[in-house]
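Note that one protein chain is taken out, while the other chains of the complex remain in position.
The block that comes next holds subunit A.
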């Protein structure tokens, strides 16, 4: 075990939580993330089945299984997450499941994630991105731009997750925060 102390994408020692009116914005740092890209002429469904899913997620959807989420990112491209552990072996586990059917890349650090809960989430998202968040159902995952930042917005039973680039976590959080302040 390394003795180096990690920082959250927002630069804190622990994840930040802000409750503003009817929205709570939570920085999520305890998920490991791996990207999956189907190889030429291959089928990644079996790999996802091995991870407990019904198959590769359909376009613009997110599935949950065995404590993991998998969602569609683009043609033949997916993300799949799991609880983070310091060993950094999640991508290797996914690769084991996929075998030669897909290329797998560790993206645990590539993204920051903010979870949104509360009644004001749709109002918040309507002021930030072009998605029709009002009609997005649990199990939806869509790519969009949020204040010029490429993001993924996921709707689950638990609420909403917004994933953006790790390096611009501060700008993404600021965008979420200031609109939430305006909605209070």
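Keep this in mind: contacts are C-beta pairs under 8 Å (C-beta built on N, C-alpha and C of every residue); 3 or more make two chains touch, one makes a residue touch a chain; residues count from 1.
We take it that contacts and distances are computed from a predicted model.
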Q) For the complex's missing chain, which UniProt name, "NADH-quinone oxidoreductase subunit F", "ABC transporter ATP-binding protein", "Glutathione transport system permease protein GsiC" or "Sarcosine oxidase subunit alpha family protein"? A) "Sarcosine oxidase subunit alpha family protein"
Q: Looking beyond the chains shown, say which of A:25, A:116, A:131 or A:162 touches the absent one.
A: A:131
Q) Going by the touch rule given at the top, which residues of subunit A touch the chain that is not shown? A) 1-9, 11, 29, 35, 37-41, 77, 86-88, 102-103, 105-111, 126-132, 134-135, 147-149, 165-172, 174-175, 178-179, 181-182, 184
